[in-house]
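A single protein chain has been omitted; all remaining protein chains appear in their positions.
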């Protein structure tokens, strides 16, 4: 296992310390917890946004704590949901009296722990709402399953709900626009290589030199199928194809596109994928209103990429465009 | 070779197209060239900053084109300096009448091609100056050699000279502050794994599962020595040690710290390194005025990290703090 | 019939065996999950072990609740709230008791199952903990109804749990991370069902040694 770490059991602790030291103007850590909140948290009278989940997805979610995005992020062990107790600490730390919106990625562990924390918070008279992001089209959505995973599309929810909260919208309204974003966003990913959870020390799956995993999440799980490696253009086409099949897009519609790196893929390759993704959308006469390219929701050192499309309307465009100032996402 | 690319000979072309499509609000490409310049280039009456070099270091340098940093960036083939002809195209595209400053990393190829272009530009009456960044303390500096390499510290030169140019300083003065930055910045890097130049298809070096390369550049070259992998703390200590030995830092001095990922190392590990780097500087009573953590100057998918320290004074602090708005570096 | 000393022994044994099987459980999770089930569970039971001393002389309800709260606030992931809820619900059945009877054992398991079903929105056949726990619980109930003692009941429960684990190999996961794999989850045994099996086995061992 080639990693620049100290003791495997300390990776999250070391990382959180390093994050706060890197961004003292943005972040503070709630003592005896793995909760990062805005330097000046709680913000009185503003709806607070709290997200989080297992670690290993950096910059998600601590990197998105700041003006116009999250108020706080709760970090679990690598790929392990934080406990309800930790989430509760987060809720209390960000609550500014106007209520707290939990942005949860759809994983059994996250959902259960966040929901338990929400129940406990309500018992302490904190008004609380939650939304569950489930953007991954790789997974079949059916009432018999837990539904789709929440992956990179979550970033759009942070951005848009964050903008709404910053504008002073109330909890109900912030939740509404968060849910609209979730309804409108779809993601699909692929990978060339596994990742290694530090405490396990082993690659999350074995894969041949000429193979790739298609349709996978952000926890080192194998994907829905394995294929021979294709060209960047073919990969972009296949990912977009799966997304578009599941989306109601007409000619002339506007979208935001996120080309997200899984951690070990260099920016060069992300831009190469973006070239084709943009071309393909143009061909389909879908207008790309905004493109984001980079490592936003990663899976440790995994090599791979996901594409996310968010269908926009005037409200979402305005919120997407508004100012943000966080360690990992800034918009002037 | 596991890469998300199309034809190996097209990686730079595909990437440049993808970059412009990702950042149309920042960048445009000069036709029939690998030159990216600001959307509204040339900026009349402003000293223009031009950098560049081989590709494979993304986001450097195209990602730093924008307000408060570069005016243009010339991209060569992967790890290969662009030709003098290309650099000349860049010079002409950014020149706004107040002169052009070339920011060159100290590699034979870069220096020769940029210098040849400068000679050609002067023949066309463009006033032109150059600075050569040589921040890598791993390499011995002697009059018998070509001196030290330019690596991640270059980002500070872009930022600070860029801020000065944006403030309307003249060419001489922008060059002066660029040179002061170069004089004050030191970098040292290490890596856990090689990278693969697409056209060669082979790892740039072979390395065992328990080894690391210490003191290496950003072109997949082996380092100055090979060692057993150490802990993140020990790595941070060793890198800083080498840097501090070569720097004139007194207690109470202020520095900017850059924890730079080489492309394949996840942000989590960079933050872990940052924890110790910040702690160590604190111990030495050196004040970290600003910390940057992320992939700024990469070496394709190489796993590794470099630390850069820039000694600050009031002038440098002011310039470092001023607004920047580029694809890869934004400061509100 | 069963005093709290026995319970303490059982929980300690569960911890030992879970920790022993840490790599095995993680390896199972690697195939269809995210390679951490053994790590999560060991971490939880390590802490449980430290907490047990404080409640050694308390009643069944307090002990089980302590296990529950420790798992809830230390494990995270899916298994933390699920096992936590299971122990928590079980604790309500034996509140204040220092001795429990066969009827209590049956209730305790039923409540635990109910808890997991509610918390996990899951049921038998979803390829989860429940595929080991429900058959085990049924086996215990049946054995007691046939007049068997706890030793026999838990021998049968262990066998039923193991069959449950084997059964998970044949089905598609519908809950938990493994569900994302769809068809590819077939052929692999469920980590959570396996940890449940190990816990039932721990009870059987202690009862036999007793």
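Order of writing sets the labels: A, B and C. Residues in every chain begin at 1.
The rule we apply is simple: a residue touches a chain if its C-beta (ideal position, glycine included) is under 8 Å from a C-beta of that chain, and two chains touch if they have at least 3 such contacts.
None of the values given here were measured: they were computed from a predicted structure.
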| item | value |
| --- | --- |
| Touch partners, limited to displayed chains, of the chain removed from view | B |
| Full-complex contact with the absent chain, from B:197, B:212 or B:249 | B:197 |
| Which residue of B:51, B:81, B:265 or B:278 touches the chain not shown here | B:81 |
| Touch criterion as defined above, residue of B:140, B:208 or B:313 at the omitted chain | B:140 |
| Chain B, residues in touch with the chain not shown (by the definition above) | 54, 76-86, 107-109, 112-113, 116, 136, 138-140, 144-146, 149, 197, 199-200, 202, 204-205, 217, 219-222, 224-225 |
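One rule holds in what follows: only the chains that are shown with their structure count from here on.
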| item | value |
| --- | --- |
| Chain contact graph, described as a line, ring, star, complete graph or other shape | line |
| Per-chain Cα centre nearest the global Cα centre, belonging to chain | A |
| Chain whose mean Cα position lies farthest from chain C | B |
| Between chain B and chain A, distance of the C-alpha-averaged centres to the nearest whole Å | 29 |
| Approximate Å spacing (C-alpha centroids) for the pair chain B, chain C | 55 |
| Shared-contact residues (touching 2 or more other chains) in chain C | none |
| Chain B: positions in contact with at least two other chains | none |
